[in-house]
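Every protein chain of the complex appears in place save one, which is left out.
Chain nomenclature is as follows: A, B, C, D and E, assigned in order of appearance, with residue numbering initiated at 1 for each chain independently.
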Amino acid sequence: MIGQSGIAVRNVRRALPESVAELAKYGVATVHEAMGRTGLMASYMRPVYPGARICGTAVTIFAHPGDNWMLHVAAEMLQPGDVAVLGTSSQNTDGMFGDLLATSFHARGAVGLVTDAGCRDAAELRTMGFPVWSKAVHAKGTVKATVGSVNTPILCAGMLVYPGDVVIADDDGVVIVPKLQATRVAAAAAAREVKEAGNRKRFAAGELGLDVYGMRDSLTKAGLEYFADEDALQLESQK
Amino acid sequence: MIGQSGIAVRNVRRALPESVAELAKYGVATVHEAMGRTGLMASYMRPVYPGARICGTAVTIFAHPGDNWMLHVAAEMLQPGDVAVLGTSSQNTDGMFGDLLATSFHARGAVGLVTDAGCRDAAELRTMGFPVWSKAVHAKGTVKATVGSVNTPILCAGMLVYPGDVVIADDDGVVIVPKLQATRVAAAAAAREVKEAGNRKRFAAGELGLDVYGMRDSLTKAGLEYFADEDALQLESQK
Amino acid sequence: MIGQSGIAVRNVRRALPESVAELAKYGVATVHEAMGRTGLMASYMRPVYPGARICGTAVTIFAHPGDNWMLHVAAEMLQPGDVAVLGTSSQNTDGMFGDLLATSFHARGAVGLVTDAGCRDAAELRTMGFPVWSKAVHAKGTVKATVGSVNTPILCAGMLVYPGDVVIADDDGVVIVPKLQATRVAAAAAAREVKEAGNRKRFAAGELGLDVYGMRDSLTKAGLEYFADEDALQLESQK
Amino acid sequence: MIGQSGIAVRNVRRALPESVAELAKYGVATVHEAMGRTGLMASYMRPVYPGARICGTAVTIFAHPGDNWMLHVAAEMLQPGDVAVLGTSSQNTDGMFGDLLATSFHARGAVGLVTDAGCRDAAELRTMGFPVWSKAVHAKGTVKATVGSVNTPILCAGMLVYPGDVVIADDDGVVIVPKLQATRVAAAAAAREVKEAGNRKRFAAGELGLDVYGMRDSLTKAGLEYFADEDALQLESQK
Amino acid sequence: MIGQSGIAVRNVRRALPESVAELAKYGVATVHEAMGRTGLMASYMRPVYPGARICGTAVTIFAHPGDNWMLHVAAEMLQPGDVAVLGTSSQNTDGMFGDLLATSFHARGAVGLVTDAGCRDAAELRTMGFPVWSKAVHAKGTVKATVGSVNTPILCAGMLVYPGDVVIADDDGVVIVPKLQATRVAAAAAAREVKEAGNRKRFAAGELGLDVYGMRDSLTKAGLEYFADEDALQLESQK
Partner (left out) sequence: MIGQSGIAVRNVRRALPESVAELAKYGVATVHEAMGRTGLMASYMRPVYPGARICGTAVTIFAHPGDNWMLHVAAEMLQPGDVAVLGTSSQNTDGMFGDLLATSFHARGAVGLVTDAGCRDAAELRTMGFPVWSKAVHAKGTVKATVGSVNTPILCAGMLVYPGDVVIADDDGVVIVPKLQATRVAAAAAAREVKEAGNRKRFAAGELGLDVYGMRDSLTKAGLEYFADEDALQLESQK
């Protein structure tokens, strides 16, 4: 059950490495579109430094506010290429993750952390190149008193995450690809990228979206009316 | 009427180019002060990358939450030096604007976008040098289903914007100069800059604002009382 | 009394220079932990540019919303190594502090400003290297009409600050060390740093926090149960 | 100019009394719809007690944060049936309005206050039956130090308000009807009410909106697909 | 897939009526505790009028911001005792639900609505006795332009909801009981209620939780130290 405490699962099925590698080529916006505009975490999730970008498989963590005990339990489950994803049982901005845990996670091969709470040691994380996406950056320390869970399904920043799902994060936020759909989504993202590349060229050459996407008729049908200038609009509204 | 949908005005009177060029020399804070401390959008409007700075004439866009159709309509109205300004019919943080539209707007000569919603492709916008001021950065995709308006008066981040008004944006936020006042405000900004330059030198030399602005008497009249130290304050409060 | 207006105290007892110098070696998170996890301002306090870092003694300022008069009064009390700390009588995000005051404060030897309101001229502050921690960056100008106080105890961003207390601020936020505890806290921070350095090495070598901190037994006692994999968990929950 | 201080206009053209009387029959939602879904203030504007409902003509007030001086200036301009509408030069939640001003405004014939800041004496306002719509209820007192304006156009809670406009407020928020459109909007509201009354009967009888509004075809065209049950959906997604 | 548009499922398996009836006896806090402190929606979900209380089975709705089309599709799926639960594809506070839809839903036998957006016609909903839990009350009207889904799994206010799950809502918020666990949770809630009733009597008689729950030893072990009075504490801290 989501939100259940006291469970630590050692081994989980992860998305296929080749799908993860393929998804790593695309940004969050592209993958989100390729999934039919689904999978995004809330807009408050920000990278601790700009330009950070990761793609990996989720080790999920469920923790209580102000308590980072389960992050140590999760460290043991991390494999190279993993992303730790932390959801909490209630809203919290404490600095649950800092440079010591980052050193540990990095040594285990993890590539980043996504947390619906806060992180700290922002300068050190930037120097180490271990990126974090979080709701806050705050030095607030935490206790180790109450158990949560590791590698159970969690809710994080308004999104459902299963262990082994693909996590992609960049300056635009965080998107989750369910592990069984990773291959299909990677293909859709590739197709979208090709199509967008073509459109980008046309836009760069000065063509309008109105023509590239053929929108003029549908805009008229939807009721859009053009006026030559403000005087023409004025005249119309006085009729 | 503000908030009316279904109108697209092709040509609008813009502020005089020479006034825009003059205003481009000053930052948002200076222009805001030169207008008698008016014209600012809300404090949540942030540049998508630090150090961005623009000055141009507004093409206004009114759109519905999660619907970026009108941005394509607006592209056709953009002229070199314009800034697209997007207000929405209700609070929204979706990524209504990304690198494809930026490529299109840039090709039309626009210099930036100001939006009371979200934008995406933040890394690409930084690379392109096409700055956006927005309420959020979020990958959330949008539909093209409902018409709004282009080049009608809008409300954006708590400010009223008419098409053709001057838009100045930097790290301190966004300020709008009504087009008919652009010349007057540019002159006032220039005068303020001169005066501030003089004061800045005096401050740098260690002079106090108390003396530069002659505030000592008015502070006393307003009731400020000086104490030599904490003990003197203690004594006074025990009387 | 906290929140009383009309008082300006010229000389205050500051923390000992050698304690301030010692505390300057540590980050906000370390000092906060060394104080038994106390002393932090709220998580919304952010540096105006990343990487900023200061340690100094507080000159406290109490001001009214939208009124920056007392900052000029405070300028006269600033001594080399001071940090101006501004609390307001109600919630406010106006740009109470900008490049002119920064020039003045810098000329007096101050090393930064902490404010529970807004600041402006962010680009200039970055260029000058005069950092500010604030709730907002906004160009909004202020009046000089109502007196507050300087060098009385204040509440700022949820924390109590006495004049002369040590203020440490970096990317992780702002922490206040009461002046009488500066020496003791500096020693505790040094001890913590030593201990953490040892642990950091062990983490970097791949050791787990579970073993470094000896947590395995206490986790079991607290009810954490391990499962080999998702199938084992499934079986258990069907019993 | 919006946001200009130092102006007090004694007499303003108000919407016609008969239009105000007609608009008073309808709720905020109906009037907002009758205006083509325009005119609403932000969703944070809440009545100080539930069930409050007013309709009147605006006397506009522009004030600075934490300064309620202009409310006294406005009192003199209030006529029977007026609603005071207060916008501020920056975000503020101070209790700018309480039972003394309510007594004064009530004595002048005003029927309520709308403010983008805070109010206080909530219990007394409820007892008096003088409703306020505000962003906050807070006892925070204010100064009388800086002039703003009365009866100039203002921005309040994201909406533009001219003196003399019609203000309608109830549990659903606050809507502004421009004075020149009051008659037309009142007629549109009446028409809408008639149409809705008919639909309400059909809904109460168990008819579906799908049939009342004839939506089935357009839903299919827009891509909605029906499945008999979860098993059918499962089958489809496995194809 | 969560967040997929274009699907409407006519028939869903609902929790057993007898479990729903049993759960209806308990408040949100009790049921949440009986589920091991899980299942709660976010704290911003508030009833449109105080004292409202419902328990029923979920018909789930997924909609786009500012678009209430799918609510009409959902009306057809509602059965007596159902609760409509609306999640949106991005953050939104528009008034997606009002008295007309309430009339329709009520005629179908539904007992309430839970929405991660806004509702309107608050006064009418109170009069009708059709309660809504929402993020906002706002008159903002919506369009009917883009399809979402009905009776697919949704995320709403940070919680995962499957069609047919039990929804319990009162002044303390909203809790979701997965349909397969309804019977077990109802039993646990009953057991908890019995135990709490006993404790309540002891508390009412003046007994302390310290003794009722036998906490004195564990508090001492956890490091709590008692002092007779402030002077004793003072002495201790000076040692």
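Everything that follows uses one rule, which is that a contact is a pair of C-beta atoms (placed from the backbone, for glycine too) under 8 Å apart; a residue touches a chain by one contact, two chains touch by 3 or more.
Computed from a prediction, not measured in an experiment: that's the story for all the values here.
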| item | value |
| --- | --- |
| Chains in view touching the one left out | A, C, D, E |
| From D:V12, D:V83, D:V114 or D:V132, residue that would touch the chain that is not displayed | D:V12 |
| Per the touch definition above, residue among C:T30, C:Q91 or C:S134 touching the missing chain | C:Q91 |
| Hidden partner interface residues of subunit C, rising order | 1-5, 35-39, 42-43, 89-91, 155, 158-160, 178, 181 |
| Touching residues (missing chain, whole complex) on subunit D | 5-13, 49, 69, 71-73, 75-76, 93, 95, 98-101, 103-104, 106-108, 118, 120-123, 126, 136-141, 144-147, 151-152, 163 |
| Touching residues (missing chain, whole complex) on subunit A | 64-67, 89-94, 138, 140, 143, 145-146 |
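Following the convention adopted for this analysis, only the chains that are shown with their structure count from here on.
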| item | value |
| --- | --- |
| Shared chain contacts [subunit A and subunit C, defined touch] | B |
| Interface numbering overlap (same over half, different under half) for subunit A and subunit B | different |
| Chain whose mean Cα position lies farthest from subunit E | B |
| Mean-CA-position distance for subunit C and subunit B (Å) | 29 |
| Where subunit C and subunit E are represented by their mean Cα positions, the distance between them in whole Å | 38 |
| Per-residue overlap in subunit E, given as positions that touch at least 2 other chains | 5, 89-91, 93, 138, 140, 145-146 |
